[in-house]
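With one protein chain held back, the other chains of the complex are shown just where they sit.
Chains here go by letter, A, B and C, matching the order in which they are written, and residues are numbered from 1 within each.
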Amino acid sequence: MARICTLSEAIEENVRDGDSIAMEGFTHLIPYAAGHEIIRQDRKELFLIRMTPDLIYDQLIGVGAARGMKFSWGGNPGVGSLHRFRDAVENQWPRPLEIEEHSHAAMANAYEAGAANLPFAMLRGYIGADLAKVNPNIKSITCPFTGEVLAAVPSIRPDVSIIHAQRADRKGNVLIEGISGVQKEAVLAAKRSIATVEEIVDELDPPSPNAVVLPTWAVSSVVHVPGGAFPSYAHGYYARSNAFYIAWDKIARDRDSFTAWIKEHVRGGKPEDFARHVGKRSAKAA
Amino acid sequence: MARICTLSEAIEENVRDGDSIAMEGFTHLIPYAAGHEIIRQDRKELFLIRMTPDLIYDQLIGVGAARGMKFSWGGNPGVGSLHRFRDAVENQWPRPLEIEEHSHAAMANAYEAGAANLPFAMLRGYIGADLAKVNPNIKSITCPFTGEVLAAVPSIRPDVSIIHAQRADRKGNVLIEGISGVQKEAVLAAKRSIATVEEIVDELDPPSPNAVVLPTWAVSSVVHVPGGAFPSYAHGYYARSNAFYIAWDKIARDRDSFTAWIKEHVRGGKPEDFARHVGKRSAKAA
Amino acid sequence: MSIEFTPTEMMTIAAARALTNDDVCFVGIGAPSAACNVARLTHAPDITLIYESGTIGTKPDVLPLSIGDGELCDTALCTVSVPEMFRYWLQGGRITTGFLGGAQIDRFANLNTTVVGDYDKPKVRLPGGGGAPEIAGNCGQIYITMALNKRGFVDHLDFITSMGHGEGGDHRAGLGMKTKGPTRVITDLCIFEPDAATKELTVVSIHSGVSRATIEENCGWPVRFAETVAETPVPTTAEISVLRDINARTKKAHEAA
Partner (left out) sequence: MSIEFTPTEMMTIAAARALTNDDVCFVGIGAPSAACNVARLTHAPDITLIYESGTIGTKPDVLPLSIGDGELCDTALCTVSVPEMFRYWLQGGRITTGFLGGAQIDRFANLNTTVVGDYDKPKVRLPGGGGAPEIAGNCGQIYITMALNKRGFVDHLDFITSMGHGEGGDHRAGLGMKTKGPTRVITDLCIFEPDAATKELTVVSIHSGVSRATIEENCGWPVRFAETVAETPVPTTAEISVLRDINARTKKAHEAA
C-alpha cells in the first residue's frame, strides 16, 4: 500500500545519496516539484535516468547533484540546448557527468523490459548508428529461430522512480491520463516509487476500464502537490508553459543567473508554491 | 484504410484455405459470427491460433476445417472439456490435428512480439515444465549482459486475425473496451485483419485518450455484426451466456448431435441471426 | 451449537483463511475463486484479487464461470491487456500468492493438467497449462486446492505441467527459481505443507471428523504426517453463510444467463 505523505517525507524516505533515479513524464506530467525537493534536501551522487532530461535534469545537473545520466534526447524541446547539461559535458561544470546515451526506442524498450522483470530488452535498432560504437551497453542478440541479429540493451531498474499524475484516491491508487509516456513502466521497474498528484479524491472513478491506473500496492508514496508538473502540464488541469521553456534558455545559459534562479525559486521555495500555477493556467486546460 | 463491408465479403477477401488464423478474445468479445461464416464458406486446412480455443475452435475443429492448432488452454471455461478438440487429438476425428502447445504467458508474449515485428519473444517461463520437452518451438536465449537464461518462443505472425469489438466509426477506426485480451496484438501481428463490431457510429468518441483504439489503416475489413460475440459477450452491450457454455457440453459430446447443431445453426444460419442475442441479453449489460 | 458443512465447503474455507489483507492474489477458476472471494468478504476486505484476463483489484458479487466474465471487469480497479498482465504483473514479480489446481498432483506438488497417458497419443487430453507454468514460477508462493482422492493424488505424473518442488530438496532453487513454490495444499480432508528439507508434502492439519486412515486411503502415495498435526478449526457461522450466499448468487446468475 502506498503511503500518502508530504513531499518532504516522500523524498526523505525514498531517495538516497548515490541512487539511480528515474523521473519520467514525456513532456507531459514532469515531476518538477519533486525535483526541487531533491535539490532542497541536497541529494548527492545521483545517477539520473530519463529519456528527455528536459529542464528538470538541467536543474539537478546544474546544482551538481548528479554523477551520471542515462538519456536519449538532451535538449530544451522546441527551444534549443540544455545549457547546464552542455556545460557539464563540455566543461565539467560544476563537476564531470558520466553519460550513457541511447535512442528513444532503446530507452523505451529498456523501461518496458525492467517493468517485465527481464534483464535486457531487444529491438530492431541502432543499425549503422555510431552510438553502438561509443556505448558498451549496446550489444546484440541472435534469434534462436531465424538467426536474425537484433540490438540488445540492459533493462532499466532504477532504485527509485518519480512521476506526477492527475489523481489518486485515498487508498493511494493513481490515475494517469493523456500522454502517459513511460511512467507506468518506470514505476514498475523501480525498487521504490513516488507519485505526486494534482488531486486526492474519494473515488478514483477512471473514465474507462482500460484507463492507465497504478494500484496502491505498486507505489511507495503518494503526495498531493497541485501544480507539481509546472512548467510541464497536467492534461485536464493546466497547460504547458511554453513561455517558461523559452525563458529558461536565458536563465540557464549563464552559470550565475542559473544559480541565482535556483537560490530564489528552489532553495527558497516550497512544494506549495506550485499550486499557484494551477490557478494561473487553468483557463487553458482541456 | 479499412473497408467496411459484409461478413461474407470480409471472410471471402481475407481468409484463404491453408491460412494461419488467429481469432482472439479472452472470454470477452470472441468473434463467433465470423467463425460461423468461415464454416459456411467451407475454408480448409486452416492453422488455428488462439490462447483459449473455446467453443469457437471446437466448432472449426469438429467440422474438419483445421489442420493444426497453436494454443495454451483448451477447455470449456468453468464447464469441462472441449469434446471436439479431444476427439480430434485422442481419436483423429474427423481428421488428425497437429498441435503446438504453449503456456498463456508464452502465447501472450509471442503475440506481443509479433505486433512489435520481432522474430521471437522471451520470458521467464517453462522452468521445470515438460512442455519444453515436447514442443521444439520452445528454446532458450542468454542475456548478453547478465548471462541469465530465458525461455524463447517464435513470435506469432498470422496470415489473418479476426476480432470482435464494440464500435467502429464510419472511417473504420475500432474501439475495444473492457477485457481487451491480446486482440490489439493479434491484429497488429497479422498480415490481414477483420474486426466485427456491435455498432458503426458517426463519432467514435472514446471515453479516454488512452482507450484501446485500432486506427482504420491498421485493419483490413470492418463488419457490422450486432451480437456477433454470442455466446461470449460484449462489455456494455450484452452479457456472457453462461447457460450456452454449459449447454455446449452436451451438444459437443456426441459427434451426431454436434453435426446436427452445426447444420441447423451454422450452415443454415446467417450473420444477422446473431442480432437477436443482443435484445435477449441487453438487460444484463453494464 | 454445531454447524453442518460439506468437505468441499471446509476446503474452500480453509483456503480462504490462508489469505491476508496484504495479499495480491492471482486467482484461478473454481475452488480458488470461491476461496479468494470468501476471504475478501470475511477477514481480508482489502485483499487484491487478479484474474489472468487482465482484471486487477476485482470484487465480483457472483463468482465468474470463466476467467474473463464481465463481472470481473465491471468491479475491477482497472483492466489491462493480457500481455501486460503476464509481463508486468505476473513476471514482474508483483503477485504474492498464486492459486492453482490440477487434474493430478504428486508428493512434491508438481501438477499435471495436460495429458493422461503419452503426450503424443494421450489416453485423456486435458485442457493444458494455461497460465499455470508461469504462475508456478513467478508468484511469491503458491497455494493449491484439490479434493483428495487417488485419481488426483498420484505416485507418478504422466506430465509435469507446472513445477512445484520438482524432485524435492533444493531442486527448485537449483533451477534458478527465487520464488517459494507451493507452500500449502488444501484438500477437502486435510492440509499439506512441504517438509522444510525434503519438500515432500506432509499433513499438518486434519479437518474435523476425518481420520488418518481416510487420508491414507485417498492418497496415491504413502502419506507423511507432521510431528504435530493440528485439527482444522470448523467453519464459523459467518464463513459458511458468506460462502453459501455467494454460491447461491452464482448459481442463480449462471442459470439465468
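The rule is short, and it goes like this: contacts are C-beta pairs under 8 Å (C-beta built on N, C-alpha and C of every residue); 3 or more make two chains touch, one makes a residue touch a chain.
Since the model is a prediction, treat every value here as computed from it, not as a measurement.
Taking the complete complex into account, the chain left out of view touches A, B. Residue A:105 is the one among A:105, A:200 or A:275 that touches the chain not shown. Listed residues A:64, A:94, A:178 or A:207: the one in touch with the omitted chain is A:178. Which of A:74, A:154 or A:206 touches the hidden chain is settled by the complete complex: it is A:74.
Summarising the interface, chain B meets the missing chain with residues 1, 115-118, 173, 184-185, 188, 204, 206, 209-213, 215, 217-218. For chain A, the residues in touch with the chain missing from this view are 26-28, 51-52, 71-75, 77-79, 81-82, 85-86, 89-90, 101, 103-106, 108-109, 111-112, 123-131, 134, 148-149, 178-182, 184-185, 212, 233, 235, 239-243, 245-246, 281, 284, 286.
Criterion: only the chains that are shown with their structure count from here on.
The geometric centre of chain B is 28 Å away from that of chain C, both derived from CA atoms. Looking at chain C, one finds that residues 73-74, 79, 87, 91, 138 touch two or more other chains.
The multi-chain contact residues of chain B, meaning those touching 2 or more other chains, are 123-124, 148, 178-180, 212, 235.
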